[in-house]
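Report on one structure; see the data block that follows.
All protein chains but one are shown in place.
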Amino acid sequence: MSLTAINTLTKISCVAVIGKMNNPMFIKNYSNEVDELKFHYLANISCDLIEAKITQSKYNDSYLGLLYIMEDLAVYGYLTNTKIKIIIILTISINPVKDMEMKQIFKKVHAVYSNLISNPFYDPDSRNITSSSFIKGIDNIVNTSFQNDVTPS
Amino acid sequence: MSLYKQDKRQVCESCFDYIFIEMVHYFNDIDNSTDKEKELKSSKLEQMGYLTGQSLAERLTGDRSRFTDNLDVIKFVCKDFWSTIFKKQVDNLKTNHKGTYVLTDNNFKWFSKMSSNSGQEDFKKEVLPYLSFPCGIIRGVLSNLGINCTVLADVNPPNQCIFQIKTVKS
Partner (left out) sequence: MENYPFDSIYQQVPVLAVVGLTNTLLNENSTEPRLQSQILEPNLNSPLTSIKGQLIQYFTEQNKLNAWDVFRKNIGFFHAIFFERDRLIRPRKINTNPNVHSEISPLNPNSPLYPKGIMTTLWVQKYTTQIPCTMLLFTDMYEYNVNDQSGIQERDYDKLITSEIIERKKNCQERGIKLVVIVMIKYHETELSRIDEKVSFYRKTCNLDAKNTIFVLPYGSNPVELLTSIKKTIYEPSVNYYRELNRRIKKKKSKHVPSNPIFSPGTLPLQDGSLSLSGWNVRYDLKSAFIAEFRQDMDIAIKNYENAYLELRNMFNSDPTNNNGSNKPILEPNSKEWNDGKMIADCINIKICQLYLYKEQPLSAFSQFQTHLQKYKTLPEYINNNSNYRIINRIPKYVRPESSNGTIQYWAWMTIQMKAFSELIELAQHKLGLNLPYPTLNYKNINSNVNSSSLLHSYSNSSLAELENDLYIQKNITDPNMFIQQAGFYYLLTSQCVEERWNCFKILQKESTERELSAEEKNLLNSESQIDYASVIIDILKKAYEQFKNQKNGRMTLYLARNIAKMYEEKNNYEIALKFYDRISKTYRNENWNVLLTDILKLIVKCSKETHSYQILIESLVELLSGDMGLEFSERIEIQDELLGLISGSIPFQMNEDPLNNRNIHIKLNNINSFVSCKVKFNKSETLINTPAKFQLSLNTNNIKSPAKPITFSKLLINFNDPNFNICLYNNEDIKEVTFNEVSDGENFRRIKNKNGLITEWINIKDLKHETVKTNFGSEDFLCKTVNLSLCSNMRKIFEGEINTDTPIDLKVVSVSLIIESAVSNLILTADDLEQEYSVNNSRESTWCEIIQDEPMKLIPNENIKNELRIIKRQPEIKIMTKHDHVAFIDEIFPIELEILNAENENIHAYLSVMCIDCVITENINEINKPLEQMKETLEYINIGVIPGGQSIKKMIYIFNSNDIGNKELKVKVEYFIENKETKTQLLPSPKYYSKSYDEMIDFKIAFEISTNVIFQNQYQPFEQEEPTYSLDLYDEEIESEDEELIEYNTNKIEYYKLEVTMYTNNVCKCDIDVMELILKKPSIPGITLSYSILGNVDFKSIDWEMGTKVNYFFLIKVVSDVSLKNNVIDLGDLLIRWKRNPSYQMFNIPVNFNQSLIPLHNIEVNAEPIKIAAAIPSDVYLGEVFTLTYYITNLTLSIEELSITMNSQNSFSFSGYKQTTFDLLPLSTHILHYNLYPLTVGHLKLPEFNIQCKTQNINPKICSTKLAVSQQPHPQSALSSSSTYDSAPSSPTTYSIYSIDKNQTQSLYVFVKPKVI
C-alpha cells in the first residue's frame, strides 16, 4: 500500500543522453530507491527499441513516446535529428503522463543539450558530459516538471 | 526561425562581419612558413566552422520532423539552414544522385560587402581563405545530421559562391 501511495505523483527517475554511436554520454539517477546500474541497463536497452520504433513506423516526430516498461519503470524516448537519443525514465504512477507534457520535457532537455554543444569549450570528442551548467539545466528540468500534478481525480 | 528559441538574444550583423574578417586575418597573419603550416591554419579555420555547424545543426533541427534521406537533409541545408544563416535560400541545387551535391548561392551574404580592385583571379585568391569557414560550417551541419562529406567551394566574382558537397560512404 505504501508503495502505491508514493507513486501517486509522477517523478522523473532518470535522464539519459546517448550519443550517435549509442555510447552513453550522460546518465543521471534522480530516484532514491533505484540503483544507478539498473538505469544504465535500461538506457542501453532502449537504444534498440528506439531503432525498432523509427524503422517500424513511418511516424517521424522526434518524440517516440513510451518505449517500454521494465519492472515498474516506464522508459520514454526522444531521437533528435542529429541522432542523439534522449531517454527519460519515470517510475510508473497511478495517473499517467500526457504525451504532450512528456514531449515538452524532452524538448527542454534537447535545448539544454544544444546549449552545451554550442559552448566553444565543449569537446565533442569527450566521452561523457561533465559540464556543470548542463547538469544544472537537467536538474532544473527534472525538479520543475510535473509540479502541477494533482492526485488522481 | 531564431537561433535562440528560449531567449531571443540578438546581435548586430556587422559584429559578425568584423569578427569573421578578423578570424581569417588572424590565421593568415600567422607566419605561414611552410605549406604544412598554411594547410594547418586553413584546417583550423575549417575546424572552427565545423564545430559551429555542428551546434547550429543541433539547434535548427530541434522541432523539425525526422529526415527521411540525404536529399532531405541537403534540402534542409538549402532552405531553412541557409535562410537562417544567410537570410536567403540557396539559389540552385544540383545533384548527380551519386552523392555529389552542388549548391549555388548567387549572392553569398558574407561576401556581399567584399570587393577587390585587382582582377578576378586575384579576387579569388584573396577570397579563398574566407571560404574555409563556411565550408566547415556546412560540413559540420551535415556530419551532425549523419552525412559525412567533403565540402569544396569556389567563387565567381562579384560574390557568387558554389559549394560542392561530396558525401563519403562510411
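What to note about this one:
We just call them A and B in the order they show up, numbering each chain from 1.
Keep in mind that, in the parts below, contacts are C-beta pairs under 8 Å (C-beta built on N, C-alpha and C of every residue); 3 or more make two chains touch, one makes a residue touch a chain.
Treat the numbers as computed from the prediction; the structure is a model and nothing was measured.
Residue in contact with the omitted chain (choice from A:L73, A:V112 or A:I138): A:L73.
Those residues of subunit A that touch the chain absent from the view are 3-4, 7, 21-24, 27, 34, 36-38, 40-41, 44-45, 47-49, 52, 56-61, 63-74, 90, 92, 94, 96-100, 103, 121, 123-125, 127.
The rule is short, and it goes like this: only the chains that are shown with their structure count from here on.
Centre to centre, using the average C-alpha position, subunit A and subunit B are separated by 33 Å. Across the complex, subunit A meets subunit B through its residues 20, 54, 60-62, 79-84, 107, 110-111, 113-114, 117-118, 120, 124.
Taken in their complex, subunit B has these residues touching subunit A: 5-6, 51, 54-55, 57-59, 61-68, 144-146.
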